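For reference, the structure discussed in these notes is given below.
Here the complex is missing a single protein chain, while all its other protein chains stay put.
Showing chain A:
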């Protein structure tokens, strides 16, 4: 049986229509314009961010997590415009972020690490212990909570990264390649967790695996060369491939539609 979390904020009226709203967003990675005029609007639910390597997904995730500053255009997170003088702490308290590379101090235990991040996220001190315990349970690591990080497998480290991301019950959760290193069984329980989280938060999952998106996301943003070339429902993505309607809807159909869209985006790009 699935349990649904009721938080104090669940009943508060939201003052914004979209958790993420970007208009002509530009983000630089070094000297490169990795995100180049992107438009985006994301509300509550699980959204997939698809695209080939180098499309600008990680750079976009870093800007949405407030880790790097936009180089141009407009960005609004949880109703707060990301102007140079914006109060970032207001947004950051309600943010969860799992970066592409999540390292660790080998001598930390799982619980120490998650509690440390709860503290950085300004979770009230009497709630740090219970919040960390719950996050660790949700990612299925309760039996390893007291173990040192260096004893964990790659998939487990990834799940600790997931636990720190959700320890403050974020309203905006950004996960960059979260399924890296997970075995098939872990992927299934991870998708269940995603659906649970997406019921009252905006979850953006960046991945290059089409199957991740097909299994757990309500809609898809497809990126290519720093721009969004498609944003809409999974059905809308399938409609982009004429062959998909006749076949069964599954990984391969999504994969074909994805390839077709990318090909046409590249053709347009070269023509322009």
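To be clear about the criterion, a residue touches a chain if its C-beta (ideal position, glycine included) is under 8 Å from a C-beta of that chain, and two chains touch if they have at least 3 such contacts; residues count from 1.
Just so it is clear, contacts and distances are computed from a predicted model.
Asks: Out of "Gluconate 2-dehydrogenase subunit 3 family protein", "FAD-binding oxidoreductase", "Amino acid ABC transporter permease" or "Zf-HC2 domain-containing protein", which one is the UniProt protein name for the chain not included here?
Replies: Answer from the record: the omitted chain is "Zf-HC2 domain-containing protein".
Asks: Which residue, A:39, A:112 or A:255, contacts the hidden chain when the whole complex is considered?
Replies: Within the whole complex, the residue contacting the unshown chain is A:112.
Asks: Have a look at A:41, A:80, A:145 or A:209 and name the one touching the chain we're not showing.
Replies: Residue touching the absent chain, from the options given: A:145.
Asks: Touching the left-out chain: which of A:29, A:74, A:209 or A:260?
Replies: Considering all chains, including the one not shown, the answer is A:29.
Asks: Even though one chain is hidden, which residues of chain A still touch it in the full complex?
Replies: Contacting residues on chain A, toward the hidden partner: 28-30, 62, 65-69, 84-85, 88-90, 92-93, 95, 97-99, 101-105, 107-109, 111-113, 115-117, 119-122, 128-129, 132-133, 145-146, 164.
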